[in-house]
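With one protein chain removed, the remaining protein chains of the complex are shown where they sit.
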Amino acid sequence: MSDALNELENILNITIPKDLVEGVVKVEKGHFDVISPSEKAYDLMKILHDDAGIYHLSTISAYEKDDSFNVCYHIQHRIEEEVKEIPINFIVTKIDKDNPKTPSMIDFFVAADYYERECYDFYGIYFNDHPFMERLILPEKWPDDVRPMKKEYSWEQIREITLNLAKQISEDD
Amino acid sequence: MSKKKLLVMGREVIKNQAKGPVTLHISERLEKHPPPEDIRTIPRIIEEKCIMCGTCVKVCPTHCLWMEKDDKDNGMIWLLRPQCMWCGHCQTYCPKDAIHIDREPSLSVSLFSFNVRQDYEMICAKGSFKGEKAEKKLAEVIEEGAKTIKEIEEFRS
Partner (left out) sequence: MAEDFRSRFRVLTDGSDTPLGADHHIFIGPQHPWAEEPAHFIIHLKGERVVEANIRIGFNLRGMEKAMEARTWRQNTMLIPRACGICSAVHQNVYVRLVERLAGIEDQVSERAKLIRMFSCEAERVHSHMLWYGILAHDAGFDTLFHVTWRDREIIMDIVEDISGNRVNPALMLIGGVKRDLPKEKADKARPMINDLIKQVEYHKKVFTEETSIVNRLENVGVLTKEDAKKVTPNGPTARGSGLPYDIRKTFPYELYDDIDWNVVYYTEGDVLATTLVRLDETLESLRMLNQILDRLETASGELLQRVKPRISEGKYMTRAEAPRGEDIHYGIANGTDKPERYKIRAPSLGNIDATLKRMDGEYIADMPVILRSYDPCFSCTNRVMIINQSTGEKKIMGQDEFARRAIKAKKYNRPFF
């Protein structure tokens, strides 16, 4: 881990406090995974944004891992002189499944708004301090407790729910 | 507008009048500009080569192929033509090169016929599945279709 961490620190020109990161993995040349638990993710992202000057967020993907959620921020470090990008997958781990809460990164990236709301729609992960944690993609009348991308819902179940919803809407109006 | 510009425009107008319409009738266009020889359409099976392994059924992304079989030499493969998206996966993964994507442009015309008898097609029949059994299956499929129509009518009344 420390080799990859050192390499990343050299590229970004900063020092990353050891206690904030859970691990750094070098995926391939110039492509890193940075892993951090959810309590410390905000501080680490603050360092990456303010000190290293990372401003581009490509997307956020959430996924289930064992009995917790992980949220992965795909950010790009851009070196303008060399016209180069260093992709970093910033993985926030240890988000409790029963009460999924994690800090919002909207303070650093405006684009995080849409992506975080998408995760909230599909997984029910609540991003603390997000000013407008509302539905983005799912229909307005979609039942609140059904988070369609969770593994517990099968493809057929989702289809059933969708059709029932459509029927209900067409009966209402 | 200057006189010169008017003259230029006038010349263009007369030229276009003399030329006649640029648009072509579809049949004329097809003659002048035929579709390429190897466009992709629906799959076809060479019966002698097929070993009824079921790979094509497994890899088909739209589930438009299905098969019924007893053993290696007895069986049939059905194709639901409107659902096939001509992707060619069945051709790529067939171990015996028995299935191939047809390159007959005229086939694409009859694809969306909305007729049960034409939509369900048996593309391969081997051994005892030839003839009688296939006819029976076709009757079954059409019957199933008729049932759905009844349901829809019940819904309407």
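So that you can tell them apart, the chains are marked A and B in the order they are listed, and the count of residues begins at 1 in each.
Keep this in mind: a contact is a pair of C-beta atoms (placed from the backbone, for glycine too) under 8 Å apart; a residue touches a chain by one contact, two chains touch by 3 or more.
Just so we're clear, the structure is a prediction, and the values are computed from it rather than from any experiment.
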- Item | From A:E22, A:D43 or A:D107, residue that would touch the chain that is not displayed | A:D107
- Given the contact definition stated above, which residue among B:I42, B:C60, B:L79 or B:C124 touches the chain not shown here? B:C60
- Item | Missing-chain contacts mapped onto chain B | 35-36, 38-40, 58-61, 82, 85-89, 92-93, 101, 113-117, 119, 145-146, 148-149, 152, 155-156
- Message: Just checking the interface: what residues of chain A touch the absent partner chain?
- Response: 27, 30-31, 55-59, 61, 63-64, 72, 74, 78, 80, 83-85, 87, 89, 106-111, 113-115, 131-132, 134-139, 148-149, 154-155, 158-159, 162-163, 166-167, 170-171
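Definition applied: only the chains that are shown with their structure count from here on.
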- Task: Could you tell me the distance, in whole angstrom, between the mean C-alpha positions of chain A and chain B?
- Result: 43
